[in-house]
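Quick one: structure below, then a few questions.
The other protein chains are all here in position, but one chain of the complex has been omitted.
Chain nomenclature is as follows: A and B, assigned in order of appearance, with residue numbering initiated at 1 for each chain independently.
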Amino acid sequence: MAADSAHASQHSPDGEETRRDFLYLVAGAMGAVGTGAFAWPLINSMNPSADVLALSSTEVDLTPIEVGQSVTVVWRDKPVFIRHRTEDEIAAANDVAINELPDPQTDADRVVKPEWLIVGGNCTHLGCVPLGQKTGDEKGEYDGWFCPCHGSHYDTSGRIRKGPAPLNLPVPPVEFLDDTTIKIG
Amino acid sequence: MMKKLVFAAAAAAVAMSLGAAQAAEGIQAPKSTWSFSGIFGTFDQAQLQRGYQVYKEVCAGCHAMDLIAFRNLAELGYNEDEVKAIAAEYDVTDGPDDEGEMFDRPARPSDYFPNPFPNAKAAAASNGGSVPPDLSLMAKARAAGPDYLKAMLMGYEEDVPESVLQQIFEIETEKNRKRAEEIGLTDYNRVESVEDLGLPDTSSFNAYFPGYGIAMAAPLGDEAVEYADGTPATLENHAADVAAFLMWTAEPALDDRKQMGIKVIIFLLIFSGVLYAAKRKCWADLH
Partner (left out) sequence: MSSGQPFQTNNAIIKWIDHRLPIFSLTNDTLVDYPAPRNLNYWWNFGSLAGLALVVMIVTGIVLAMQYTPHVDYAFDSVERIMRDVNGGWLIRYIHMNMASFFFIAVIIHIFRGLYYGSYKAPREILWILGVVIFLLMMATAFMGYVLPWGQMSFWGATVITNLFSAIPLVGESIVTWLWGGFSVNNPTLNRFFALHYLLPFVIVGVVILHIWALHRFGSNNPLGIDAKGPQDKIPFHPYYTVKDAFGVGVFLLIFSVFLFFAPNFLGHPDNYIPANPLSTPAHIVPEWYFLPFYAILRSVPDKLLGVVLMFASIGILFILPWLDRSPVRSCKFRPVYKWFFWVLLIACVALGWAGQEAPEGAPLYISRVATAYYFFHFLVLLPLLGVIERPKPLPASIAEPVLGGGEVWSNAAAKPMEKA
């Protein structure tokens, strides 16, 4: 009898067997749920922590930035370009056939106030920082930014015009706290 | 079952001896009732806000709290604007700016509480040679935690009940007697007043501080802080509120922990029950 004890259950009434299988099923399901509940905090711990998230907004005072000048600020550990655009640059940004752009977007969709262009400073190709912030920089064929890594050209609205990058420079969430102070993030 | 009894006794002995390790040499801090005691206990936000007020207006003059940022105050029930306003009351050093100079700016919620002293040497120099300890973890760094902190804050000579003083005098007299006995003397010093304890001039008597001599002069008294919510400004309330606040700074996840604990334990009770039933069913064939 002991020899085939593992199969002994087949001699028991069907009801018994069903109950046992049901218990196994419930136990297995609860074990799976429990393991998942244990695994989740471990996985979630690798997401940004509270101290990292607390630094996720940056306030910038725009007063010292002259017309035609650009500054780079840091938001979420990455550069953000702020350009105080000239009338010509604004005009150039608007004087474009939108449907011919690789990533069609009007200039008005990309700015809160036309004189202030605020875009993320990493090329949408593979993340290099494009040139064009300093006066002596190569600004590319469209007078915006030029990425030295793989030759992407951005215009005065930060839109991709030529080269391997697929998308325009991203616009971060920007809020004007007053006329000369912005909050990014 | 003999075996089980012996095992249980052994386990109890271990548990008790671990408890005994925590015992102080002086007198025990009396146990207080806290909103966060027990399995279902949670922090009382109003009390934490009062405690923060006591810390801010009294303790923060000397004691740093490096691990707490202004943003953490949101957990005390302050909204975003209130947290910003509290932070903006303080200046923090930032920089260097484009000219390479460090500059002061109003604190932001992401900033940590500023330290009252630039460094430990400055803190020691301003406080008669001893550095006021950082309070962030104080409630977990002392054996009886908030009970001790409350008792200590109320443990100065003028605040402590006469009976507690008498108890201490008896303990110390007994210690002197034993010491004398060990070296074969019959004479020993009776401790009958605080002066007989022979504390240094630079320290104050405190009934619950180890060794009784504390470098901090009594920081609190009645009316030390005026509460906005109308809670009476008594020494006991001040001490209890700030002790509760320090428990929060030491263990901010306490509420989350207990709530999760209840759920996990209910789950495991059911899980173990199901497994026991499954085990019984499985083994039923065998016996």
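Just so we're on the same page, contacts are C-beta pairs under 8 Å (C-beta built on N, C-alpha and C of every residue); 3 or more make two chains touch, one makes a residue touch a chain.
If you're wondering where the values come from, they're calculated on a predicted model, not measured in any experiment.
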Given B:74, B:125, B:141 or B:185, the one touching the chain that is not displayed: B:141
Touch criterion as defined above, residue of A:50, A:126 or A:167 at the omitted chain: A:50
Absent-chain contact - pick from B:122, B:185, B:217 or B:286: B:286
Contacts of chain B with the absent chain, listed as residue ranges: 6, 10, 13-14, 17-18, 20-22, 39, 66-67, 72, 133, 136-137, 140-143, 145, 210, 250, 252-253, 256-258, 260-262, 264-265, 268-269, 271-272, 275-276, 278-279, 282-283, 286-287
Chain A residues touching the omitted chain (full complex): 2-7, 24, 27, 31, 40-42, 44-47, 49-52
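Quick note on the criterion: only the chains that are shown with their structure count from here on.
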Mean-CA-position distance for chain B and chain A (Å): 42
Residues on chain A engaged by chain B in the complex (per definition of touch): 2, 5, 8-9, 12, 16, 19-20, 23-24, 26-27, 30-31, 34, 37, 50-51, 54-55
Residues on chain B engaged by chain A in the complex (per definition of touch): 69, 71, 109-110, 267-268, 270-271, 274-275, 277-278, 281-282, 285-286
